[in-house]
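One structure, pasted below without further comment.
Omission of a single protein chain aside, the complex is shown with its protein chains in their original locations.
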Amino acid sequence: MTFWLLLTVNSVTFGGLLFLLSAGFSLIFGLMRIPNLTHGSMFMLGAYFGTTLLSGALGIRFGFWVAAIVCALQIAVLGALMERLLLRRLAGQQLAQVLVTLGVSFMVADLCLMGWGGDPISVATPPGLNGFIRFGAAVFPLYRLAVIAIAVIFALALWLMLERTRLGAMIRAGVDDPQMARVVGIRVSQLFTIVFALGAGLAGFAGLIGGPILSVYPGIDQDMLPLALVVVILGGTGSLLGSFVGSILIGFIYNFGQALLPELAYFILFLPMVLVLVLRPQGLFGGQIL
Amino acid sequence: MPAKPKTRKVNRRTVLAGSVAGAAVALTRFPAPAVAQAEPFRLGLLTVKTGPLAQGGIQMEQGVLTYLKETNYMIGGRKVDLFSADTGGNPAGTKTKAQELVERDKVDVILGPLAAFELYAINDYIREQKMPTLSLAAADDLTQRKPNPYLLRASATSSQAMHPMAHYTATELKLKRIFCIVEDFAFGYEQMGGFQASLQKEGGCVVNKLWPPLVTPDYTPYVAQISDCDGVCQGFAGSNPLRFMKAYANAGLQYPVVTGETGGDDALLKSFGEEAIGLVSCIPYTLDLEVDANQRFINGMLKNFDTIPGQYAGLLYVNCQVVDAALKATGGDARDKDKFMTALRAVSLTDTPRGPLKFDHFGNVVGTFYIRRIGTEGAKYGLKLWNKTIKTYENVSQFWIWPEQEYLAHPVYSRDYPPLTKC
Partner (left out) sequence: MSIHGRSIAALIAVVALAALPYAIGEVYYVNIASQILLYAIFALGLNILVGYAGLVSLGHAGLFGIAAYVVAYLLVAGHGHVLAIAAALVASLAATAGFAALSLRSTGITFIMITLALGEIIWGLAYRWISLTNGDNGITVPARPAPFGIALGNARAFYLATLIVFIVAIVASGIFVRSPFGAALRGTRDQPRRMNALGYHVWMIRFWAFMFSGLLSAIAGVLFVYYNQFISPQALALTASAEGLLMVISGGAGTLLGPVVGAALVVIVKNVVSAYVERWNFMLGAIFVAIVVFMPEGLVPGMVRLTRSIWRGKAKADPTLPMAAGRRQ
């Protein structure tokens, strides 16, 4: 019984983390029509930046939450730079853009190795969330529950942004029909930069939030990117609800798969992705077909 | 029709053909004449600086450098050139780097690799190339049923520390039903196999064995399966013990935990938290061994790298001592590989950071193993936690208390051997 409870909570936590990672990926994919292969790298970079901030860069020891926000902003800026300097040059050529993101991911991985070394770095749980909640025989670390809360808050915030703000309307228009969006005067290329920055920032934020659970190590970008991909394909590109549901689903498959079917753990993770792409390419909630 | 004028066209095919030929000429090297004594001694190091095992690999290099700095880069009366290679902590990378060290850098001896699965991958290659290798990596069978004459192991086989650990667990901690969890690679299988065999000999049994992959970001799905036992035996390596112990504590589990040589390594003491208090480990090198060589070594590590060493550094320091002793015995000559191997295997030292050691006829060490428990008592060097030695097992060989022939008659420890029994 404890086993099921523990794993269920862990699945939802992991799902929450995946949502923070994939929401941005989904928006970028939906709007710019490219799978951003640097998304895992942004996650990793955010986590690494976070560890530096937490250990006292520039003489200031940042608190956990402040560090997370600062990282998010830093990675957002990097994302915006990458979009403007590299991706915009190749506007209209999706294939080339995907390849550029692939090349950049190689570069970021090595830069992180240069900057932070090959040894995994653990991130301390923020003080205050160090405790547990007991539920019968089961014990749930507070921090993991907090991650679920953060994911929900961000989901609501993103939903509000998309549904209620002008920016959100422009994004939705761009996702639905970029040609028409341009015709009605939406500056689509500027939108691209904003969304790419937003996506990157979210990924960086997720990186540090995930730190106390996963720690940071070289190769975490290669571990997280395929997960984001599966979530977004499953849920539907450009769909926030799809990302949310997809993340929780993948959280469950990942955790229970490792525990119950270790030999097929990755098989059952990627099989849904193949099935969706072949049978229902728009995913569970996606609007447009890829 | 007029004859076609002969035009010399440069097109990509000719360019390519020409550059291939040019490259061939450029890459030709002429072998340098061999001059033995005046030539520096080329020491190769296969270590891991990337990934979960990097924690150990970085220390391996520091251990070697500490020795070299102490002897002013002299071994066996010759100046030393160190060639350090990062295998990435995986067999494929180890193969590539081993080839580089042997073929490109032309080393005389290889120290390392770190992990058992890495050693298995290059075993055939080392034997073919007759390259004396002082491995840190365990890989039991290479000094047992498939002995490699060019291998020398001053550290331990994977199971060598686990045999006494199981003995201690059953006889002194009085824990009989143990749940085992370790990474899914050769070092893991062999550790747990040894633990189980020795535990069963003392009347205990293993409840279950779990094998999370080497790179597991979150141990919770595995920790959630631990239940119904007297104690837990973990065998994690590199920096994985840190995250495992945290995940274990986070799940509220309170069974006593025992471990082998890597799971409670002294170098991790600065990163462990309260969750590690009470962890009992068995290891060939311990910080609190008060002998001269150990003091010299620790001081060297603190001075050169401001790092508190663990067994990865300690055992590489010992490896350097062994090479030094052997090279002195051959008068500085390492060109005859077989003669050099004989000298290496004949080495017997008393003043090393791990205490006295000698080698059995397979080239594996026979030495002392220390049982320690993590607590706050006796902490030095600014640490909050300390591994305090509570028992010493001397003259431990790779076969533990079994006669050699009986031990070799059963298959090498693996995922399925010894098989799980009703417990």
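For clarity, chains are labelled A and B in written order, and residue numbers in each chain start from 1.
Everything below uses one rule, namely that contacts are C-beta pairs under 8 Å (C-beta built on N, C-alpha and C of every residue); 3 or more make two chains touch, one makes a residue touch a chain.
Source: prediction; values computed, not measured.
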{"item": "Per the touch definition above, residue among A:117, A:178 or A:262 touching the missing chain", "value": "A:262"}
{"item": "Residue among B:92, B:277, B:346 or B:409 touching the omitted chain", "value": "B:92"}
{"item": "Absent-chain contact - pick from A:4, A:65 or A:106", "value": "A:106"}
{"item": "Residue numbers in chain B that touch the chain omitted from display", "value": "9-17, 20-21, 24-25, 27-31, 90-93, 95-96, 99-100, 103-104, 117, 120-121, 123-125, 128, 184-186, 211, 213-214, 415"}
{"item": "Chain A, residues in touch with the chain not shown (by the definition above)", "value": "33-35, 86, 89-90, 92-96, 98-100, 102-107, 109-111, 113-114, 222, 225-226, 229-230, 233, 262-267, 269-271, 273-274, 277-278, 281, 290"}
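In this section, only the chains that are shown with their structure count from here on.
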{"item": "Touching residues (chain side chain B, partner chain A) in the complex", "value": "48-52, 54-55, 57-58, 86, 211-212, 215-218, 220-222, 224-225, 227, 239, 242-243, 246, 250-252, 271"}
{"item": "Interface residues, chain A side, partner chain B - complex", "value": "2-3, 6-7, 10, 14, 113, 117-120, 122, 132, 134, 138-139, 141, 213-215, 217-220, 223, 255-256, 258-259, 262"}
